[in-house]
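As you look at this complex, bear in mind that one protein chain is not there, while each of the others sits in place.
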Amino acid sequence: MSSKVASMRDAVADLVRDGDTVAIEGFTHLISFAAGHEIIRQRKRDLTLARMTPDLIYDQMVAGGVARKLVFSWLGNPGVGGLNAIRRVTEGPDASLEMEEYSHFGMVARYTAGAMNLPFFPLRSYFETDLPKANPLIRPIESPYGDGTVYAVPPLRPDVTVIHAQRADARGNTQVWGLLGCQKEAAFAADRVIVVVEELVDEEVIRADPNRTIVPGIVVDAVVVEPFGAHPSYVQGHYDRDNRFYRDWDPISRDPALTQAWLDEWVHGVASRAEYAAKLGEERVTSLRPSAPAPSGVVDYGTYR
Amino acid sequence: MSSKVASMRDAVADLVRDGDTVAIEGFTHLISFAAGHEIIRQRKRDLTLARMTPDLIYDQMVAGGVARKLVFSWLGNPGVGGLNAIRRVTEGPDASLEMEEYSHFGMVARYTAGAMNLPFFPLRSYFETDLPKANPLIRPIESPYGDGTVYAVPPLRPDVTVIHAQRADARGNTQVWGLLGCQKEAAFAADRVIVVVEELVDEEVIRADPNRTIVPGIVVDAVVVEPFGAHPSYVQGHYDRDNRFYRDWDPISRDPALTQAWLDEWVHGVASRAEYAAKLGEERVTSLRPSAPAPSGVVDYGTYR
Amino acid sequence: MSEQKPVAAAEVGTGAPAAPAFSRNEMMIVAAARELAGQRVCFVGVGLPNIAVNLAKRTVSPDLELVYEAGVFGAEPARLPLSIGDPTIVTGATAVTSMLELFGYYLQRGLIDVGFLGAAQIDRFGNINTTVIGDYAHPKTRLPGSGGACEIAINARQVFVIMRQSARSFVERIDFRTSPGNLGGAENAARIRREQGWLGSGPSVVVTDLGIYHFDETGEMRLDSLHPGATLDEVRATMGWEPRVASDLATTPEPTAEELRLIREELDPEGMYTK
Partner (left out) sequence: MSEQKPVAAAEVGTGAPAAPAFSRNEMMIVAAARELAGQRVCFVGVGLPNIAVNLAKRTVSPDLELVYEAGVFGAEPARLPLSIGDPTIVTGATAVTSMLELFGYYLQRGLIDVGFLGAAQIDRFGNINTTVIGDYAHPKTRLPGSGGACEIAINARQVFVIMRQSARSFVERIDFRTSPGNLGGAENAARIRREQGWLGSGPSVVVTDLGIYHFDETGEMRLDSLHPGATLDEVRATMGWEPRVASDLATTPEPTAEELRLIREELDPEGMYTK
């Protein structure tokens, strides 16, 4: 029952090891850029980075030199363009980054198979596409009920999964609202789990609304309290997606020198997320706050003695 | 966008047909006895009744003569004993009720395969048990990754699924808190869905907390407003499980004459759930209310313009 | 419903057109939005589909249920999001679910009437490539990949495609088949859909900056409507095969004032999609 609260530095130092498969999940929402930056700062090496949408965070991590391989389903800067640091090491004859590619449902199904300890997960995707040729781990499987063949994907069991959430208690019981992505599945599938939160709350807050819990403390190894840790991604009810940053990254990432300068300044040049937020400035941070609250309302669980 | 609100009589008359596979789901929580009683009252015939735990509701429906077959995973009156009306037609040489039997996870997996339009769902149960011999629909399937064999169950696609919930709007967007059982999966798996609620709410109540929605109106055909419709089962925050009723049913159900007298009085003898509740009496109903509220607290989704 | 009064007539097919009162991208978005009239549940993709669907909800199809692959059903976005995962699609939505449920219980279950896709390459049968240009292992251009496109193509009841037309994108042979369309033709595709238990019936419309295509009984794209200002020569110059053209080829009605106002003032004031 002891507290799992740790600093990001300690959590990453203790739980992320060179050569690990790391999944920092969160579908547009709740992406732990703070954890990604700490992994770059600690110069981890040879990581296999799994994520449905590598997004800017893996573009930065690839540029930061931590990655050996990508496992993914959609590679882009949504609404803006490509991921330029990743393109530099995946296009042309000198492509050096290993790639393992699925569709969105395939990635979700892989995490689900991992979370359920299943040897495979079946889905109706892939038939008559070139994806099984590109990735021989996508394999056909015949229904035992005589109604044809579907494809299967293998379980994905990250060594470490990192998720960002609105709140957790000190034991790691974690609650999220808004987009849920595949964080629950990625956390249950993993060997080790780091939860990064906007707010550390008393156990009573969690227990008042148990249906809101997406990950129980029993699968969590460290709880890191880092408000604003998802920027430039967003946290429902806390801050908005910083679309300006997503657009600004495009020209930066097109130029290797600019990219390294950015990493030097914003990742290696700051010691923590608090420093990063301070450097970003109060005005920028404030501009991302929701314009008004939108309360959920209260439901009654009732007391039964 | 038109309202789907209907009386229980009309909903059952329109949507439940002789010979249908009907799933009234809810694991101890939110069992729609009101729908079960209306099906008995309308003397539907030859139904295949699917439910993880047939419970008193299917004992009554079997006694009421509506069933041809049971599909289930646990057959009992929890904490009390057996289901006596069902035992009378399943034991000994004259057993007349057809049975198709799984484990709990097997039933959940069947609904999930139905909800996902999958031809089968794999699970690690059943190996080295007699269940696949008893039910040839439980079939082995080899992992395409060379790591052995697991069992599969086929999809369950009820013609009609009935669920009870705390609240829905007129379009059928349904919210539940407390035990969720397999209602979501059973609803998505079905061809037609009846939702019975304690309370009809404005769409704005639903939209204020979209993470609480378990079934969207798009899969719902009728919304029936019947407070106390789950008694003697319970509704989190509204009323308690009536354990006295579960105990009282044991001696009643042991005697075929008493059972029929009970059905005559409490099912055929009342026209609606409101009459049933009135007959049960204000004192009994009041005694089942929670002793105090237990509010969930509020979360903030934020307004983003 | 919006008024159907055009703001300005662009000259059609006769020498140099006058400066049109709307851009080709605007025409494409408007034409795509109008195709959604009468549809009930639409899966919204990133980019052009995003603005087209949001325009449809404000014009021809106010009851349209917007589904976002990020896990949202019944969204009522107060602004046009840059990304398809944005806090504005969550606040006030009908339901928010995990992506396992969104892809499994909604899409693969067959609850989506229209899936909207973009494409880097498309062939005459509506097969789509969004993965690579060139060889897979050493591509000339690495594209985003499937995302949800492969499963949308297979499981949505109908597929709408929206994309700009060019000789590089409308090709005889796509470099990689990310999302199946009518495969090698309608007969073959129908058999495979039946045998595989697919719930989708494949591509039904392609809207480009030049015109609107539907699929004929052989499963091949057919030009049914040419946008104002576009010519058949332009169409031919931007396709890798000789296009089938409807005998009663129509001209797409121009954007209305209200449609243009919605795009320019509400949906895309910065002109990200329309410039």
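Points to keep in mind about this one:
We just call them A, B and C in the order they show up, numbering each chain from 1.
FYI, contacts are C-beta pairs under 8 Å (C-beta built on N, C-alpha and C of every residue); 3 or more make two chains touch, one makes a residue touch a chain.
Everything quoted here is computed from the prediction, not taken from an experiment.
Within the entire complex, contacts from the absent chain reach the displayed chains A, B.
Contact with the chain not shown here comes from a single listed residue; of A:L47, A:I163 or A:V219, that residue is A:V219. For the options B:S73, B:T161, B:T174 or B:T213, the residue in contact with the chain missing from this view is B:S73. Considering B:G82, B:G269 or B:G297, the position touching the chain not shown turns out to be B:G82 (whole complex).
Touching the omitted chain from chain A are residues 1, 112, 115-119, 173, 184-185, 188, 203, 206-208, 210-211, 213, 216-219, 301-305. If you put the missing chain back, the residues of chain B touching it would be 27-29, 52-53, 72-76, 78-80, 82, 86-87, 90-93, 95, 101-106, 108-109, 112, 123-131, 133-134, 147-150, 177-182, 184-185, 234, 236-237, 240-241, 243, 246, 290, 294.
Here is the rule we use: only the chains that are shown with their structure count from here on.
The most central chain, judged by the distance from its Cα centroid to the centroid of all protein Cα atoms shown, is A. If you average the Cα atoms of chain A and of chain C, the two centres end up 29 Å apart. Each chain gets one centre point, the mean of its Cα atoms, and the points for chain B and chain C are 41 Å apart. Along chain A, residues 123-124, 147-148, 150, 177-178, 180, 236-237, 240, 290, 294 each make contact with two or more other chains. Multi-chain contact residues of chain C (touching two or more other chains): 72, 86-87, 90-92, 96-97, 104, 108, 155, 197.
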